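Right, one structure below, let's go through it.
Excluded from the complex is one protein chain; the other protein chains are retained at their positions.
Naming follows writing order (A, B and C), and every chain is counted from residue 1.
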Amino acid sequence: MTRFLRQMFTIAAKDLRSELRTKEAVNASLSFALVILLLFSFAFDPTSDMTREISGGLLWLVFAFAGVLVLNRSFARELNNDCLDALISSPVPGPALFLGKAIANYVLLLGIECVCLPIFGIFYNIHWTGQPAWLALVMLLGTWGMTVVGTVFSALTVNMRLRELMLPMLVYPIMIPCLMASMQLTTPLLASEPISGDMLAWVRLLVGFDIIFTALAVTLIDTVLVG
Amino acid sequence: MNDAAARNFEYLAYGLSAVWLVLLLYVLTLVGREGKIRAQIESLKRMVEDREKR
Amino acid sequence: MRQKILIGIGLIAAGLLLRNIWLMLTNLPDEAFQGAIFRIIFFHVPAAFTAFLCFFASLISGIAYLRTQNLKWDAFSVSVTEVGLAFGAANLITGMIWARIIWGIWWTWDWRLTSMLLCWLLYAGYLVLRRAVEEPTERARLSAVMSILSFAVVPFVFFSIKWFRTQHPQPVLYGQGKMDTGYRAMLYGNWVPLLLFAIILIAVRMEQERRQRELDALRREIHAF
Partner (left out) sequence: MKALAVESVWKYYGDYPALRNIAFDVEAGQCVALLGRNGAGKTTLLRILGGLSRPSKGGVRLFEREHSDRSSRALTGIIGHGIAVYDELSAYENLKLFAELYALENPHKAAMEWLERTALDRVKDSLVREFSRGMRQRLAVARAFLHHPKLLLLDEPFTSLDDRAIALLQSLLRDSLAEGGTVIMSTHQLREAMELASHVVLLNRGGMAHSGERTAEMLADTGWLYRNYGDA
């Protein structure tokens, strides 16, 4: 068990190190996020009350669009020099490989989100600090759901033609329940209202989504990687 | 309520034909695929003959 | 023999269907508020049932393929998904026509409509994924995983419906459905011929898939040497 954890964190550390060294995905993702934030301001009046009402949706759209750029690189990174073969033929179990990569992606996505959030607040005049604990929880849960789904599909599409197109096509419909819940929860939080009553159902949905897809991913990853 | 137009019979007809139209479209794709398979068999046969001649 | 059985099933289905349409038009009274158009429901709902049954079958055959590595399951999985998509489309279109009359708009982002559309897109993605993989065994393996993941999302999609306000008429078969038993019998009665048609389509598609597989193997055999 400790060996499993050590291998998992070794993979995560390796992915983070090589990503932070090249910054390929992070740079692309951050600049893309900024462009989307800018584009939204043309779509509607950024100061109106209406913006406030859909702020959660906007924010998570930015996260989802920018996030897929990071997730796409996750397994594609291993294609160079056939590194994926070396990892699969090593004694590292598939789930450790998967979870390691998912953790690396999780950290990267959360980092990007933490950069986007204040920018979003400034651009659209939203005081996002009203419910910091709840907001952090929703971001942690929602991002994990996105990460798990995205990482599995990154492995699934790694050898395919048109990989860059395939991933978003397949991944967004599956992510929708997770994104929907996050959006529903984030909107009141950005208006500094706490989560209570009926809204807790969305939190449960997020937790359920995370658990079920993590379990599915861990059981299916060996089938995906070894043909 | 016995007037056909008020009872929306026209749209009911549209609705029912829509169902069958969709299924018909699917059948057409099946027919198309059948044609493709035929063409593949033909080209494969030609390839084998070509090989045997040489 | 196989063909004769399929033709037989087709005849039975057509007979049942004609009888049902006759009964529908002559025997059943109009629904009080909706007029004749409500009869669309006898196709709309069974089409949705068929579509989801197909998607469920795709899940089962995906698991069966991963267990047995038998490509017949893969052929079944594609056929069933494609037929499910066809019936899903029929469901969406009849729903839109009905909505045009009753609600006055073609489309509304009611959650039942949206989730059907979402499932439709999900399984359309399954077909796109299949086109992107050349090698049959790898295609079978990856698409089996895809169909398992897709079906895992379906309950989440439907859970979320409950928590959104919905304009859709109350679910007709459970809850406080005020559906008359005559209507209900017709709803299920009309499901039978639709299901029979689905079975024929699936059988034809599976046969095509089998021949395509043999062709691919033959081509490899020839090209290899």
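Definition applied: contacts are C-beta pairs under 8 Å (C-beta built on N, C-alpha and C of every residue); 3 or more make two chains touch, one makes a residue touch a chain.
Remember, predicted model here, so these are calculated numbers, not experimental data.
With respect to the full assembly, the chain omitted from this view is in touch with A, C. From the options C:R19, C:R67, C:R131 or C:R220, the residue with contact to the chain not on display is C:R220.
The residue touching the chain not shown here, chosen from A:A28, A:I54, A:I88 or A:L140, is A:I88.
Even with one chain removed from view, chain A keeps its contact list with that chain: residues 3, 6-7, 10-11, 14, 17-18, 21-22, 80-83, 85-93, 226-227. Counting over the whole complex, chain C has residues 69, 71, 135-137, 213-214, 216-217, 220-221, 224-225 touching the chain that is not drawn.
Just so we're on the same page, only the chains that are shown with their structure count from here on.
Chain B and chain C have Cα centroids lying 17 Å from one another. Per-chain Cα centroids separate chain A from chain B by 41 Å. Chain centres here are Cα averages; for chain A and chain C they lie 32 Å apart. Listing the residues of chain C that touch chain B in their complex gives 21, 30, 34-37, 39-40, 43-44, 47, 82-83, 86-87, 89-90, 93-94, 97-98, 100-101, 197, 201, 204-205, 208, 211-212, 215, 218-219, 222. Residues 1, 4, 6-9, 11-12, 14-16, 18-19, 22-23, 25-27, 30, 33-34, 37, 40-41, 44, 47-48, 51 of chain B are the ones that touch chain C when the two sit in their complex.
Remark: chain C residues 66, 118, 121-122, 125, 128-129, 132-133, 137-138, 141-142, 144-146, 148-150, 152-153, 156-157, 159-160, 163 touch chain A in the complex.
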